[in-house]
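In what follows, a structure is listed as structure tokens, so that the remarks can point back to it.
For this depiction, one protein chain was excluded, whereas all remaining protein chains were kept in their positions.
On to chain A.
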Amino acid sequence: MRDTLIAGARIIDPASGHDRLGDLLIRDGVVADFGASLDRPDGADIVTAEHCILCPGLVDTRASLGEPGFEYRETIASAAVAANASGITTIAVLPDNAPATDDPALVRAIAAAGEATGRITLAPYGAATRACRGEAIAEYGLLRQAGAIAFTDGARTIGPAALMRRALSYARGFGAMIVQHPEEPSLADGAATEGARATLMGLPGIPVCAEAMLVARDIALVELTGGAVHFAHVSTGAALDLIRHAKQRGLAVTCDTAPPYFDLNETAIGDFRTYAKLSPPLRIEADRLAVVSALADGTIDAIASDHQPRDADDKRLPFAEAAPGGAGLATLLAITLAQVHSGALGLGTAIALLTVRPAALFGLDAGRIAKGKPADLCLFAPDRSWRIEAGNLPGKAQNTPFDGRAIEGVVLGTWKAGRRVFG
């Protein structure tokens, strides 16, 4: 492989605090050197990157890839293309496919399939319960040995308190976290957040407290068991307050959110737009603002794409019957940057939430720029604008809740282990 020199970029590596103009040299798949002004090796590919930002390849802590079992929605290969378009080079893959990732062989198969694309590292979650059915805990020890990064039932809440207690307790023995979809199941039979909008649209509502309630319960179970919980796609101020408080008390509690919850509010479902039907549902503006604050103050540990691929047959239905979930891979970076442009987040903070912090959550060797480490990189023009259009997104899934949105932040190049996979 020829050397690549990315020249004149603003290189930001939140892990080390590096934020300076300079060059970066890729040799034999690794970052050979980076600094103010590097010599240009003979025959190197030169990428001129003035006014652009070079950061570690993004680490997405939460995506459903459709494979195995739902290949009509997305495949590992198509998801890898969509991910690279947003600068993502590592994805934590949800286990609730068909079959669910509840067997060590499936964990290995998903990781191997990622490697085979040459574009992406797939870090599989193991199922928290067998077949993600919410009955009996899965083989955490064997799954962990095979490479599972943590355990979750994906879009399903681990409902019964006794089961969650056992999961937290048993996973602790293997140093693993339980990742929870925090929504009290007996209150979650709805299509939108309960309130005036759901009432006006005649949609069954999910009360906003369904999230905080489950978070409060699981924090109590963490105290009981000494286990570790990570709350996925947290969307309400009440839940974030509980998490903030638990962190202050030193409990092993972490969380992520996803772009829809800091970029959109429930008005996006107006006119029965099923692409904006998500789980958890979009919230009122006050909750969106609470999510933004929690990103800025560090309560939220990571921003995940929360990619849930759906096809037209899943979505072209009356709202209450349509499948929840939004495509998120291709828009992860741009929607996050909107918070930087608005002044709510610093650029370094935003990049950290997409790289080193999610990597640290799961102990992944990714999300940083360091000499001798694989060259997983993302080069983007922060101010260049484009329009998000369902139908024109990379990858198979087109169900973006951001359809029609004009946005700033264009990825110009993505490198995976030194190979240019996008741009």
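Definition applied: contacts are C-beta pairs under 8 Å (C-beta built on N, C-alpha and C of every residue); 3 or more make two chains touch, one makes a residue touch a chain; residues count from 1.
As a working rule, contacts and distances are computed from a predicted model.
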Hidden subunit of the complex - UniProt protein name among "Sarcosine oxidase delta subunit", "Aspartate carbamoyltransferase", "NADH-quinone oxidoreductase subunit L" or "Peptide ABC transporter permease": "Aspartate carbamoyltransferase"
Hidden partner chain, touching residue among A:R20, A:H245, A:R316 or A:R387: A:R316
Per the touch definition above, residue among A:A112, A:A136, A:A196 or A:L224 touching the missing chain: A:A196
Touch list for chain A against the chain that is not drawn: 194-205, 207, 271-272, 313, 316-321
